[in-house]
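Here the complex is missing a single protein chain, while all its other protein chains stay put.
Moving on, here comes subunit A:
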């Protein structure tokens, strides 16, 4: 997968064994350019560890991770290829945000003017000379994004970037990441906010207990799980309708209030089957696909902090 210009991320058999915990366990997945890929998993699933291994900060026990075909540590100008926002990344408390960015510019051989450009981009230009210790959580998060954008990278890796952002900030982040992906960049972003991810991501990689659970386009992952689109239908002839639907290869379950829940069909199809069978309907509601429900089903029993 290393044709020229290819700027995806390839993770192969990545494993990290800490003293007792296998934080990441034989994990393989790919992240494609031009798309936002959501990296999902319960607490302690190994997301942060995996991202830090991709970035050469944590040494894998086994396996490899490459960005655009090369290991991060082998990239000649890493910040011009890859920008990263990490949870525990920080700045010196006594240093101003602007100076923090200028230090990075110098190390990466970028002009100091980039520091001011990215501060403006994330809306911190008016507080850039303030010391880092006076920054709120949301401001720190924005500064992290500013630092990631310094080298105008083709690949972005973000670990829970919406942590601490207000609703407006979350929307800003979503628009930014979508815009960056639309420019053909590769965006890998971990998050717990599944509703947020459903609006943001094109693809998802779901892991639990260090292992890959599912990867693929959001719609595809949803199509195969409880998170898929479903229909709630109420009828006085519940048993008859359920039989008809099952004959049509649909999955049906009964809600406690007596309504039926039909999976893998839209309201039009359920209505049509009911009409053909002469079943009277009192309620017919389509429910949208839901990443959160899919996620909970996929990771059930595999979650839990380790």
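The rule is simple: a contact is a pair of C-beta atoms (placed from the backbone, for glycine too) under 8 Å apart; a residue touches a chain by one contact, two chains touch by 3 or more; residues count from 1.
Heads up, the rule we're going with is that contacts and distances are computed from a predicted model.
Its UniProt record calls the unshown chain "ABC transporter permease", which is the correct pick from "WD40 repeat domain-containing protein", "Cytochrome d ubiquinol oxidase subunit II", "ABC transporter permease" or "Cysteine desulfurase". When the full complex is taken into account, the listed residue touching the unshown chain is A:72, out of A:72, A:135 or A:295.
Checked against the full complex, the candidates A:13, A:93 or A:246 give a single residue touching the omitted chain, namely A:93. As for the chain not pictured, it touches subunit A at residues 48-49, 52, 55-59, 72-73, 75, 78-79, 84, 86, 88-96, 99-100, 102-104, 106-109, 147.
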